[in-house]
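To start, the structure under review is shown below, and the notes come after it.
For this depiction, one protein chain was excluded, whereas all remaining protein chains were kept in their positions.
As written, the chains take the letters A, B and C, and residue 1 is the first residue of each chain.
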Amino acid sequence: MLILLELDTPREDIEKIKEKIIAKGCNAHEIPGSSKLAIGITGSTSNLKEDDFRIMKSVQEVVRVSHKYKLVSREMKKEDTVIDINGSKVGGKELTIIAGPCSVENHDQIFKIAEILKNLGIQFLRAGAFKPRSSPYSFQGLKEEGLDLLAQVKKEFGLNIVTELLNPYNTKEVAEVADIIQIGARNMQNFALLEEVGKTGKTVLLKRGLSATVEDLLLSAEYIAAQNNFNIILCERGIRTFETSTRNTLDLNSVPVVKKYSHLPILVDPSHGIGIGEKVPAMAMAGIAAGADGLMIEVHHKPEEALSDGFQSLAPDTFENLLNKLKQLAPVVDKTLG
Amino acid sequence: MLILLELDTPREDIEKIKEKIIAKGCNAHEIPGSSKLAIGITGSTSNLKEDDFRIMKSVQEVVRVSHKYKLVSREMKKEDTVIDINGSKVGGKELTIIAGPCSVENHDQIFKIAEILKNLGIQFLRAGAFKPRSSPYSFQGLKEEGLDLLAQVKKEFGLNIVTELLNPYNTKEVAEVADIIQIGARNMQNFALLEEVGKTGKTVLLKRGLSATVEDLLLSAEYIAAQNNFNIILCERGIRTFETSTRNTLDLNSVPVVKKYSHLPILVDPSHGIGIGEKVPAMAMAGIAAGADGLMIEVHHKPEEALSDGFQSLAPDTFENLLNKLKQLAPVVDKTLG
Amino acid sequence: MLILLELDTPREDIEKIKEKIIAKGCNAHEIPGSSKLAIGITGSTSNLKEDDFRIMKSVQEVVRVSHKYKLVSREMKKEDTVIDINGSKVGGKELTIIAGPCSVENHDQIFKIAEILKNLGIQFLRAGAFKPRSSPYSFQGLKEEGLDLLAQVKKEFGLNIVTELLNPYNTKEVAEVADIIQIGARNMQNFALLEEVGKTGKTVLLKRGLSATVEDLLLSAEYIAAQNNFNIILCERGIRTFETSTRNTLDLNSVPVVKKYSHLPILVDPSHGIGIGEKVPAMAMAGIAAGADGLMIEVHHKPEEALSDGFQSLAPDTFENLLNKLKQLAPVVDKTLG
Partner (left out) sequence: MLILLELDTPREDIEKIKEKIIAKGCNAHEIPGSSKLAIGITGSTSNLKEDDFRIMKSVQEVVRVSHKYKLVSREMKKEDTVIDINGSKVGGKELTIIAGPCSVENHDQIFKIAEILKNLGIQFLRAGAFKPRSSPYSFQGLKEEGLDLLAQVKKEFGLNIVTELLNPYNTKEVAEVADIIQIGARNMQNFALLEEVGKTGKTVLLKRGLSATVEDLLLSAEYIAAQNNFNIILCERGIRTFETSTRNTLDLNSVPVVKKYSHLPILVDPSHGIGIGEKVPAMAMAGIAAGADGLMIEVHHKPEEALSDGFQSLAPDTFENLLNKLKQLAPVVDKTLG
């Protein structure tokens, strides 16, 4: 951290700042310049806040130069994290494909889709039992009944289940069924929920918030890691911008950025990222080409009848075509698929 | 809602669309044009989703023309909602000023600030016991101990307490102390929490999310109202944009927009909205000039020693100067203060 | 500027960095810390680019700490710039109100509006002869004929004329008629045009671009000032965000930020800033309350018949009511009006 002062700052003010730095267990270094006086801070600056100093007399600017996250950072752990989920690996050479409907709608629907996906070699089924909806009048999911259906499907097809946790009250029941607990974009900074899900020890799929920076995302992951749970999968699913021709703006820049700063695996969700079914395959390909560890894609056997997100879901045949393209793409980016 | 088709759409496709409309309990009207065929939908379209139709064969575009919220809309209730909190009115002619520190830090701090505010005629004290922080290593609040201190302060000074609820597990204890329960920006779409707080029947202060549109904000308010709790105060606190010279971009446009579409009162939080203490008074004045029902402002007796948000907090004398300015401004916008 | 390196950076790399700093005429200061090595740069760093160093071996981070603009900065000139335009002052105690239609439409229209404004005490008439329109099929202005009409109106009513320059080819003719030459938001970074308009010596009204930061705006003003033309008026007119209920997001935070960092006057354009006529007065009031030096407002004698921007224009009676409110507001913020 660096503090900038005017050249003619009174000695008294300078000393007060240095005292505060030392009181916080760090070291202060005066660097006189030709137009400003700088005070460099070294030591464990992670407990310091820029504002602690910004508010002090004579201070013109405070600049932080290191990241606030620790456990999830590449500095803490150089090699990629690979998570083993019942034998399927996330974060390694093999691409992870999580597919399924937005929500569990009924027995026939979820069994039908599970069967299709199983036959396509998919190992992870996504489907929401609890659904976050911006309107209270939209379909909110089958809730406990949905979890029961997921448990049955899991038993029948041996698929790993990915499903969302919305409410701390449901943590136990969701953790019983889910192999990966999803934290949705709107809850990315629901810190109470992050701590709760961290404590379960289950693998967590953490989706980026609509207006979250990559640093925010990594800080939210840090909340989970701080519970001694390192089984975290990040997910880029689009951010909110001024563009109106797509549902969100899929920010694939985040993929190489996360790969540089963190050891955690990152998936891309092109379904939410663009929000238009016919354009999902293009963005799925782009996500893998950008270096993602896999995809999370909405697939429905009858998109036009889906109770939610049908418009952005792929029909089975389109999904199969995409898988074939992905199989060709994988070796180009030093990955494997299927 | 309006559905647009190509002029040469096969009769069969048109009929399928009309059947779906009728099956949903609405009416369909064909409107042939010179370059497109439109189908207008009338009746109670609130249960329809654009995507239900967007995904159908031959459909080119689906356009929604009415709002998705009901209970909080101006159409439902023409006159402004005025909420009575122990005799203090929010949403009427008198401006509401909620002031206090970001968080309860200790007995001396909260009692000192409460005394100052009481002497300035303030009726609402804000202070967090549970604090949402983007980093797990930042100060998270005194929690239960903070609530206890707030209860003491309330008893001592007769101030109404505004404090944040983060976790459904703490609902009961927060509701016991708080006169207004705050839902923070990061939890604006934490629907589980919205339902929980709605059920308490307590007045809720709902802050706009960092990337929430005004419509999103009103839909979140609708979640609370759907629990038969109409004691809702909205709060504009800035959105996230590309601008980096301020913490957030205070979107005062939202004030006249909310006033047009909803009967609920709206406050402005200039402290988070610009994030720089010395510039808070300018934005506080602007908020009231834009037509807000009041302000929520961070005030600390020693901003430079605050455990959180000191940089954007006002010292008591600056706050008092602002109050004097606000008293002059109030009659210009047909309001009163103090 | 500050350069951060790993603690174990080879001596060779460090020396190369220091050599480059010295070669650029600055001084280098090594600051060893407990986890990083910092090199502080002092001297005239305005010619340095962060990327010059960011790209060098072993460099982890480069941080700039001072602004890139000079002439328009508050550091260069402490007191506010007040511009005298034929006896009317912009930037002083008296609020500046620029009003008029989006575009000159015909003789009757511009004379009628000019008469109304003159009678209301307005000294600055805005009206476009050349109009920038996002579609080539929209009305592009009367061009030369529009300038002629403005010249006639100026002679008849003695109003100062504010009109936009779009194309360097038209500089001479626009400069002959205009008392203030407007550079529109879409041309804020049309540097060729900025230099051209700077050379005229005329007062320039520079509107903030749709995605320009305040720093970008000040850098564009610097382009004009670099031509030895300090008669620059800045104008906040809204930025582009995800919000869709308003045309733009009026960023009033920019007002106190500009006031802090620059000596130039700043006006607010609430007409474009919210884009909805009925809500313009609220935002006009907010702009002045935030500390702006004045307003630029679209007024049309028959908004519903305007060839452009009628929807955001005020009718004369609404504008008159607003002026009355502004007269009450002015003394509250230590300004005067009329």
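Note that contacts are C-beta pairs under 8 Å (C-beta built on N, C-alpha and C of every residue); 3 or more make two chains touch, one makes a residue touch a chain.
Since this is a predicted model, take the numbers as computed values, not measurements.
J.: Using the definition of touch stated at the top, determine which of A:A225, A:I239, A:L267 or A:A306 touches the missing chain.
T.: Of the candidates A:A225, A:I239, A:L267 or A:A306, A:I239 is in touch with the missing chain.
J.: Which of these touches the unseen chain: A:N119, A:N228 or A:Q328?
T.: From the options A:N119, A:N228 or A:Q328, the contact with the absent chain belongs to A:Q328.
J.: Going by the contact rule already stated, which one of A:M283, A:M296 or A:L337 would touch the omitted chain in the full complex?
T.: Checking each option in A:M283, A:M296 or A:L337, the one touching the absent chain turns out to be A:M283.
J.: Out of B:N27, B:N228 or B:N324, which touches the unshown chain?
T.: Going through B:N27, B:N228 or B:N324 one by one, B:N27 is the residue touching the chain not shown.
J.: What residues on subunit A make contact with the chain left out of this view?
T.: 211, 213-215, 239, 241-246, 249-257, 260, 273-274, 278-279, 282-283, 285-291, 325, 328-329, 331-333
J.: Which residue numbers on subunit C touch the omitted chain?
T.: 46-47, 49-52, 54-56, 68-70, 132-138, 166-169, 186-187, 189-193, 209-211, 216, 219-220, 222-223, 226, 239-240, 277, 303-304, 309-312
J.: Under the stated touch rule, tell me which residues of subunit B contact the chain that is not displayed.
T.: Listed in rising order, the touching residues are 2, 4, 27, 29, 31-36, 38, 40-44, 61, 63, 65-66, 240-242, 244.
Quick note on the criterion: only the chains that are shown with their structure count from here on.
J.: Please find which chain has its CA centre nearest to the centre of all protein CA atoms in view.
T.: Central chain is B.
J.: With chain centres defined as C-alpha means, what is the inter-centre distance between subunit A and subunit B in Å?
T.: 26
J.: What is the distance, in whole Å, between the centres of subunit A and subunit C, each centre taken as the mean of its C-alpha atoms?
T.: Comparing mean C-alpha positions, subunit C is 38 Å from subunit A.
J.: Which positions in subunit A touch two or more other chains at once?
T.: In subunit A, residues 240 touch at least two other chains, as defined above.
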